[in-house]
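Shown next, in structure tokens, is the structure this report addresses.
All protein chains of the complex are present and in place, except for one that has been dropped.
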Amino acid sequence: MPDTLTTPDAGTTEATTAPLELSLQGALNLALDEILAENPKALVLGEDVGTLGGVFRVTSGLAAKHGSERVFDTPLAESGILGMSIGLAMAGFHPIPEVQFDGFAYPAVNQIVCQLARMNYRSRGTLPMPVTLRVPSFGGIRAPEHHGESLEALFAHVPGLKVVSPSDPQQGYSLLRAAARMADPVIFMEPKSRYWQKGQVTPEGGAPSSKLSGARIARPGRHLTLVAWGAMVARCLQVAELAAEDGIDVEVLDLRWLKPIDGDALAASVGKTRRAVVVHEAPRTSGLGAEVAQVITERCFGTLKAPVERVTGFDVPYPSGDLEDEYIPNIDRILFGIQRVLEYKRG
Amino acid sequence: MPDTLTTPDAGTTEATTAPLELSLQGALNLALDEILAENPKALVLGEDVGTLGGVFRVTSGLAAKHGSERVFDTPLAESGILGMSIGLAMAGFHPIPEVQFDGFAYPAVNQIVCQLARMNYRSRGTLPMPVTLRVPSFGGIRAPEHHGESLEALFAHVPGLKVVSPSDPQQGYSLLRAAARMADPVIFMEPKSRYWQKGQVTPEGGAPSSKLSGARIARPGRHLTLVAWGAMVARCLQVAELAAEDGIDVEVLDLRWLKPIDGDALAASVGKTRRAVVVHEAPRTSGLGAEVAQVITERCFGTLKAPVERVTGFDVPYPSGDLEDEYIPNIDRILFGIQRVLEYKRG
Amino acid sequence: MQTSGQSTTAPGRGALANAPREPLPQLPVVDPVTPGELVELYRLMTAVRHLDRAAISWQRQGIIPAYAPELGQEAAQVGSALAVDTRRDFVFPTYRELGVARACGVDMVEYMATHKATWHGGLWDPAAAHVAPIQAVVAGSVLHAVGWAHGQTLEARGELPEDGYNVAITYLGDGASSQGDVHEAMNFAAVFKAPVVFFVQNNGWAISVPTEKQVAGGSVSARGAGYGIPALKVDGNDPAAVLTATRRAVAHARAGHGPVLVEAMTYRRGPHATSDDPGRYRTLEEERADAGADPIGRLRERILAEGAADTAALDAAEAAAAAEAEQVREGVLALGPRPGAEMFDLVFQETTDELERQKANWQEETESRKESEDA
Partner (left out) sequence: MQTSGQSTTAPGRGALANAPREPLPQLPVVDPVTPGELVELYRLMTAVRHLDRAAISWQRQGIIPAYAPELGQEAAQVGSALAVDTRRDFVFPTYRELGVARACGVDMVEYMATHKATWHGGLWDPAAAHVAPIQAVVAGSVLHAVGWAHGQTLEARGELPEDGYNVAITYLGDGASSQGDVHEAMNFAAVFKAPVVFFVQNNGWAISVPTEKQVAGGSVSARGAGYGIPALKVDGNDPAAVLTATRRAVAHARAGHGPVLVEAMTYRRGPHATSDDPGRYRTLEEERADAGADPIGRLRERILAEGAADTAALDAAEAAAAAEAEQVREGVLALGPRPGAEMFDLVFQETTDELERQKANWQEETESRKESEDA
């Protein structure tokens, strides 16, 4: 799919509507609004998603517009929210549950792994699970404990799930619309530190987005590929600007789909640049960075100039606000990673 | 630590007792018996661990011998078992909870990730969590759904946990004794398909095992390193025998500790053989094999002859008995993996 | 209840401390079980008994690797299942509901497929049968039933249909009642007034743990009141009593009055599963005393005493049951392994390139292995 690699957009190629200036939060809200309008089987449920509109206001106004039966508050129990969504899917609905914060997906892991991800398989395809689970994710907002977790490695390892994370308003809009059209469970990881970041969003205007299944090149470059997702994409774009000042032309690959991973896009990019750094907030050991690095190594071993470098969170619990800038890969740490790859000498 | 790499044993170097012929189940039972006898704060708890002695009989006889207050059945609730163990640890006990099968650890993930793994950190070291969680793990016994799961990638990704898996009776005995001496939470993954496999076990006889923190060479070899843990170690040893018939001298590295991973041992072995295959039962994507492969690549990039190969379960739910031999890496698939590495040509 | 100190100003929500609680709603009364229904119960229970016994022998003969007998629970299972209408209602079984599945018309070979290790959950089409796949996680599907049931009220857009709501019935054991999911399910069901029946088979044991060490308060049905859910505790070895209780529960839910909890007191007469050894945790004397009279024997006596049928008719039911078990045996023997490709093809509705690649590798390696084996 190298042809997609040259288009640095969300892939809304057939849009017929004028672009809007929206925050990621606004873009997701718009997507949900359209989904509810188009698909009478779509439901939004979770803690505080109704009257309040969600603690991040992503579901703001939806209950008033689409009815408080279709956009409804549940009691405070994440396993219950997921278990109920599974039953609703068995009854023919397309639930879009929210867990309020990443760290509160853990109580629902049993329902997600043993039930949501397996019902289609167990039932031999007769009980599909078109459930899009929205999870405000990742750190960076000086929040209380358990409000800054990165669960992508856990989700990506679970057979039967698809996992996606948008990096900007257009991606948020288009990927959420795409996810909600799928007949399979999708974990939709929203980078909460980017909710209020604005950008141009071109709504579908009736023509579904195409080409949303793989990664995208957020910035083309020749010397090295930075692979990232969610909130780290914006940071990598900043890093690329800084590196450019030193004459280093960095390509930024926005992975988007964390399961399945777009190995072709990774191979095409790194086949060209011959060097890669993968960046994520999650702890290093057994993080998704290992998978990305290994996919790249498997596909590009012959041409790689240096082992793929990982710039990640540390193997420590996500720290309190005062220390989060030490924990999350910052610009300097990513630049150090780039430097290590560029200076690598075979031992 | 290259010196340990030449000793293909569990490291019970100072044993003073005569070796016993024991199954893995028997060896674990012996270890628990000794732990309870030596450490008055040790407790064993879980579903059916008391009168019944566990569905695999690993706790058989312990309640009768050490008292039904110290070895006790709980109601059927895994989150409860873990949450209670945390509270017991706060009260100064050393709980050794069991979850009955790997797949039933999922309901306890919230307590494991958000509480067990973080209490020491959150309390700034004042509330240590000396909890050894026993999890009968992995597949291979034609069991019902959720009884053949491999959760090591999930656990290894969680900051604050240590993770270990024994491969034979001696390892089981020595690693369980070592884990139960630790002041930190350890997830102890028992390969259930090996429970009835016998082997020589040398008990400590008062002298604690040393050198139990890293990997071990289960079989030395020159041409290629097979990395495995749990039940896959025995299979890899079989594969090595078969490969030897074709003149291929395979080194089998029993990783033992899945967190932290013994990078030095990996580097020493692959630095010598220059080729590696990592084998696990868990699904491929985001499995621990990616981490192992990436650690090897980071450490041995200059000398590696081929990308590290992964022979793993597929990205599908663990299947029913009739298909499990198709799912779990079998001898042929591992041999194919070895062949791919040996025949690799830089593209 | 604690009474609070004197307060001179408007106490706000603090006053709620002494507010009286609403009484639980009364369940509707249903027609008594007819003589014909008694015989139908007998026919089904006998069929189930034979299949259950047969399955144990198949396990001993190596035809199936494992099985979880339901010996003694026939009355609870068949009695409850006959109260629902699977053309419209939906049944969520556990791993021990052979009797429920049989009474709901599930194909018994497709049911046994799960115990033959052919396919987790069984081979029948749960969407068509309105019987969910076998569930191996205890309490795993209790929340699904609540979700499905809430879906029925959503479908009806708040207007009770003329023939009432479709109802979900979910099965769980005394052991399963300890799981947090059961609490969440009951609370959700009551908050949403979902048309769902929680059917508890309290069979005295969760593997080796007796109910006394499992269910604080002594009874699962006692939990209902805390959620405002009406509960019935019933002699689970009396199929007519179970049928009546479950019918009342279903009628209540169907009429839009919300969830009901039914606890059938019964006894697990056999081992937990074929691999279990009950001798390690209970004596034969205890078993005999706690099990009481066999539910099928009791029903037979009652049918004959009430003249609902004669011995010949009941013996004919026995013979039919034996023949059915033999037929199912043949079906089970003929069950071949599923093609390995299904491992990959049934993961998603829309598969992925990565999975296709893994499948292709698997196929290639399988074929080349077969070739070398053939060579």
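Lettered A, B and C in written order, each chain numbered from 1.
We take it that a contact is a pair of C-beta atoms (placed from the backbone, for glycine too) under 8 Å apart; a residue touches a chain by one contact, two chains touch by 3 or more.
What you see is a predicted model; the values in this text were computed from it and never measured.
Within the full complex, the chain left out of the display contacts the shown chains A, B, C. The chain that is not drawn here is touched, among residues A:Lys272, A:Lys305 or A:Arg333, by A:Arg333.
Only one of C:Tyr227, C:Tyr281, C:Phe344 or C:Trp362 touches the absent chain when the whole complex is considered: C:Tyr227.
In the complete assembly, the contact with the undisplayed chain comes from A:Leu323, out of A:Ala37, A:Ala207 or A:Leu323. Of the residues in subunit C, those that touch the hidden partner chain are 1-18, 21-22, 178-184, 186-187, 189-191, 202, 204, 213-219, 222-229, 232-238, 240-241, 244-245, 248, 263, 265-267, 289-293, 297-298, 301-302, 305.
Against the chain not shown here, subunit B presents residues 43, 69-70, 74-75, 77, 79-80, 82-93, 95, 110-111, 114-115, 119-128, 130, 159-160, 162, 182-184, 260-261, 263. Hidden from this view is one chain, which touches subunit A at 47-48, 50-53, 55, 73, 75-77, 79-80, 103-104, 107, 142-147, 284-285, 314-317, 319-323, 326-327, 332-333, 336.
Please note the rule applied: only the chains that are shown with their structure count from here on.
Separating the CA-averaged centres of subunit A and subunit C is a span of 39 Å. Each chain gets one centre point, the mean of its Cα atoms, and the points for subunit B and subunit C are 36 Å apart.
Centroid to centroid, with C-alpha atoms defining each point, subunit A and subunit B lie 32 Å apart. Residue numbers of subunit B whose C-beta contacts span two or more other chains: 79, 103, 107, 145-146, 285, 314-317.
The set of subunit C residues that touch two or more partner chains comprises 119-121, 137, 180-181, 342, 347, 354-355.
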